[in-house]
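Some notes on the structure that comes next.
Yeah, one chain of the complex is gone here, protein chain that is, but the others are all in their spots.
Letters are used for the chains, namely A, B and C, taken in the order the chains are written, and counting of residues starts over at 1 for each.
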Amino acid sequence: MLEVRNLEVVYSDVILVLRGISLSIPDGSIVALLGANGAGKTTTLRAVSGLLDVHNGNVTKGEILLDGEPIHRKSAAKIVRLGVSQALEGRRILAEMSVEENLRLGAHTNHRSMDANMERVYHLFPLLRDRAKSTAGYLSGGEQQMLAIGRALMSAPRYLLLDEPSLGLAPLLVQQIRDIIVEINRQGTGVLLVEQNAMMALSIADHGFIMEIGKIVMDKPAGELLDDEDVREFYLGLSGDEVQSFAQVKHYRRKKRWLS
Amino acid sequence: MKTRRRWVAVVGVMMAFTLVVAACGDDDAVDTTATTTPPATTEAVTTTEAPTTEAPTTEAPPTTEAVPDIAIGRGVTLEPCPDSANPDNGCIYLGVISDFSGPFAAFGLPLTWGKEDFWERVNAGGGLMGFDVAITPENTIDAGYDGAAHLAGYEEIRGNVAALAESLGTLQTLGALPLMIEDSMVSPVSSWYSGWSFDDIDGGLILEAGTNYCLEAMNGFDFVMQARSTMDPVGIPFTYAIVGFPGDYGGDYAAGVKIAAAAYADVGIGDPVAEFVYTPGVSTVEEAVAAILPVAPDVIFVTTGPNELAGLMGGLFGAGLQSAMYVGTGPTWHPALLGAADGALVPLFEQAYFQTSQNAGFQDDTPGHQAMREAFEAHERGIPNLGYVAGWVMSYNLLAVLEQAIINKDLTPEGIAAAVGQVEAVDYEGMLPDKSFVGTPDQTVERGAVVHRVDATSPDGLAVIAPFFVGPTAAAYEFNAPCLVLGG
Amino acid sequence: MSTLLQAVLNGLALAAVYALIALGFVIIYKSMQVLSFAQPALMLFGGYFVVYFSSRLGLNFYLAVLLAIMVAGLSGLVIERSFLRPMVGKPVFAVAIMTIGIDLVVRIITGNLFGVESGGIGATGDPWGLGLFIGDPAFGATFHWGDVVLNQRRFAAIVAALLVIGILLAFFRYSRIGLAMRATAFDQEVALTQGVSVSSVFALSWAIAAALATVAALFISPNTGTIDVNMFAFALKALPVVVIGGMDSIGGALLAALIVGLAESLTITYQPVYAGFLGGSFSQVVPYLVMFVVLLVRPYGLFGTREVERV
Partner (left out) sequence: MRNRPALIGDYRSDAVVFRSGVQRVWMGLLLVAAVFLTFGGSLGPIRLEGEWVVLAATAVFASIGAIGLNVVTGMAGQVSLGHAFFLGMGAFTAAVLGGVEGTAPALDPVTGELIQKVVLAGYQLDMLIWLPAAGLVAALAGFIVAPVATRLRGLYLAFVTLGLVFIGDHIFREAEYFTGGAFVGRAPAEMSLLGFRFDKPGEVFGVFLGKNQKLLLLGVVLLVVMGLAAKNLFRSKVGRAMAAVRDRDIAAEIMGIGLARTKTIAFVISSFYAGIAGALLYAVVGRLQPEGFGFALSIDYIAMILIGGVATVSGAIMGAFFLKMVLPKVVVWLAGLPLVDLVISPEVGRGVFDTHQFERILFGLLIIGFLIFEPLGLYGIWIRIRNYWKAWPFSY
């Protein structure tokens, strides 16, 4: 179980970005973390995978627990070794290197079983096998996303954190990515899925969290969220009414305040 | 508008200052230098007397008996020196500005030891005609071969000492010279720049001992002529090149080489086939080798440091120039060259390297050397080196000047400075030929240089071939101007 | 013709030394965007230990070099840990100037270790043992082709540089840690997410740079085989080499080393004859002049990445 408890994160000693959020990812489940831009989703992921230092951020309160052990003071490298691996937003593949080299980098902490893991990744993404020797920068967007996920899998993580894997991809590719996430999860890896594409995320997730300005404002099983009227209206764009008026937005804001 | 007004004000302030300064300049700029004695001087006499007033005044009469009516000034007291073994003697305080740190520390420290030990021997022998000489720690300055530190050090001690026992570094000393002239501060200097013989450069205050780099180079050239005339077949005429540091050392030596070469024009000696100025910290041995190799000279005059010498000789030999003869001077050589790193070069050094210097090494057999070695051992001064020898030798001429001033009954700074021109023969106890300060530079300059060859068995790695060799060019040269002008 | 050939050969040897030092700069710059002015001092420092182990302790030359590389590498590591680590995230200039401070301190300490004498690289004239195979035993191996001469130190410089650079490139290409270093250079955050300890990579890059500088120290004076503190200015000339290449390009640094080495060597050979008015030791400013020209044409060096900045 990977847990975030009452986490507070401050950037540059002054900017309070997370104001005490809590969430948990049970083993082998898919958890979706939804929210608008600037809500703090990426910061949450950074905190979990130990990347706050790079961005001059600090955990000021709360803790992150992996099987009950606090990990929020550990280095990023250590956290990867403990089995939490992240695929960053925007894919961030090493464009100058070959596909295979990208994957080899992913195996940095888990060098011994590299061959097995690579086999697994190639099995998940047969396309990558075909292009193993080609330069990663020349792959298409979807292929690059697959490479990013594949690279994160090379450390054989117990928990995979995915930051907006569907970003900028064609609908068909989103479907493909979605299926792959399900497949990864089926093989036993817990997934924390940060998405703007709430529909896609909630369709595969077991549980969903919704963030607004540094706080969790809703925390329900995915099915319930899909049925929630506000969520349908503001995240899925599936309003019952044809007309959306500003007043309704206000209504939502009121409601949100109440929720928090 | 507002800013402009402010600027006007600023300019106004500047102008006003200029005018004020100029106004008071009118009165005193003309006549201050010569007639007004700086108050620092008079003040100093009282301050140096102050600490010694504790000495029992009843014992003063014998002191005045020993030196009945002598005029004293800055840095001289009738009270004995601190911790003096001769309580009846007065005391002459000397200053030292040397390098105990920085690039020349390895030279400056033994040099100062040589001076300290020399004066201690004088004191131990009963002093100097009723006076002891003291070099106190307060009057000993470490300048670290830095002009600013040298000057600050001079300012620190200028009011306390009658003369300097050392002022290391030609250029540093030149920087301080205006103040020294102001103070009539006499000083021996451990650099052998040809300009020190001329009063318009040093104000007659710098006491030189031994020949200068320029005449030394002429002797070097004369020696080469002599050596090559006995070769079979005769090695004359020959081509030569010069590799040297710039400035008072290399520049002066190079000037001497060229003067000597011009004197042999009739036997077919021409201009140097190559001249490489090796700027420390900038030039590389590779450049020097590249400059010399294509012209393949028969003789190479080297005035660098030991590392450059080894690099040059090794580099040229390795690249195929294997018959050249090398002539260097004191600082070019270091016994460590015979050591581990370049051991392979030893045969080459023994065969091809010769050097000139102002005095014989540590081992020479003269009364002066004898006394020096005794002092060296008594004070446990470590490994024998030329710095100590130089410090010791340089002190004889200040001794002679102070003696002359005492004979003149005038130990004021002006009196000491005036005494310089009256010293007819400095006795170096055989370490150098006697030296006169009376007469023109052409008459008084020391013309002889010692010629050495490399001898790996000797402690300093050298053996004397010709003591105080005076070649025909050096003997005939009319020494009427410095060979090298150190600008301004 | 033989003069030209000789100049080119000497230039190649010079280029080899520049390349070794410049690679150190580039590796540090690539991994942590820090320009290290401390390389010259580290070169002297490593060089001192070669002298110490080989000449003063009399160990086998190759063993001495290996030990010196280890000592230098370790000190590079220590310097990174103690001085550079607190500066992570500070402006590049602040860090660059701090390395000047490090350079001063290391240089004085090295000067103090050397003492007043310079040190010999290897106890004999031919530490490489090349004399056993070829040439003239008096001064070690010297290759003669007609008038063209290549002394053993220059020969060794070229061979060693090719060897070391080859090993280094293979290390970056094939090893796990090399790959991690490249990844760190390309995208630090990505490297972190893959479990690369970026701080170890920083430390390692300083260690490698110091080791490279030590190898360069072996060849710094091909004629004497000695090294002393004044040779600092020589190592500083690797800075223009790095700039010409473009600071973050290994290939660029190698090419620039070649350009500068040859330009300097040709200047040494021909400038005194054909352009004496330019003054003595003109070759020593040639690297800087080449740098000026290159920067005027290409403000980010020959292969440098153009900075793209978001406002």
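Criterion: contacts are C-beta pairs under 8 Å (C-beta built on N, C-alpha and C of every residue); 3 or more make two chains touch, one makes a residue touch a chain.
Note that the coordinates shown come from a computational prediction; the quantities given were computed from them, not determined experimentally.
Novice: Which displayed chains make contact with the chain that has been left out?
Specialist: B, C
Novice: Decide which residue listed in C:S2, C:N112 or C:T305 touches the omitted chain of the complex.
Specialist: Within the whole complex, the residue contacting the unshown chain is C:N112.
Novice: In the whole complex, not just what's shown, which of C:L66, C:M87 or C:L169 touches the removed chain?
Specialist: Considering all chains, including the one not shown, the answer is C:M87.
Novice: What is the set of chain B residues that contact the non-displayed chain in the whole complex?
Specialist: Given the touch definition above, chain B has residues 3, 6, 10, 13-14, 17-18, 21-22, 24-29, 32-33, 36, 38-40, 100-102, 105-106, 109, 142, 144, 146-149, 151-153, 155-156, 158-159, 171-172, 174-179, 182, 245-251, 277, 279-282, 480-481, 484-488 touching the missing chain.
Novice: What residues on chain C make contact with the chain left out of this view?
Specialist: That gives, for chain C, the contact residues 35, 83, 86-87, 90, 92-98, 100-105, 108-109, 111-112, 236, 239-240, 243, 247, 278-282, 284-285, 288-289, 291-292, 295-296, 299-301, 307, 309, 311.
The rule we apply is simple: only the chains that are shown with their structure count from here on.
Novice: Going by the contact definition above, tell me which chain pair has the most C-beta pairs touching.
Specialist: Top-ranked chain pair by contact count is B-C.
Novice: For which chain is the distance between its Cα centroid and the global protein Cα centroid smallest?
Specialist: C
Novice: Could you work out which chain's C-alpha centre is the most distant one from the centre of chain C?
Specialist: Here the answer is chain A, farthest from chain C.
Novice: Roughly how many whole angstrom separate the Cα centroids of chain A and chain B?
Specialist: About 79 Å separates the centre of chain A from that of chain B.
Novice: Return the distance between the CA-based centres of chain B and chain C, expressed in whole Å.
Specialist: So the centroids are 40 Å from each other.
Novice: Please compute the C-alpha centroid of chain A, do the same for chain C, then give the distance between them in whole Å.
Specialist: 44
Novice: Where on chain C is chain B touching in the complex?
Specialist: Touching chain B from chain C are residues 3, 10, 14, 51, 55-56, 116-121, 123-126, 138-140, 142, 144, 149, 151, 221-226, 228, 230, 233-234, 268-269, 272, 280-281, 283-284.
Novice: Could you pull out which chain A residues touch chain C in their complex?
Specialist: The contact residues of chain A facing chain C are 49-51, 54, 56, 75-77, 80-81, 85-88, 92-97, 101, 104-111, 151-152, 154-155.
Novice: Using the touch definition from the top, list the residues of chain C that touch chain A in their complex.
Specialist: Listed in rising order, the residues are 89, 176, 179-180, 182-183, 186-199.
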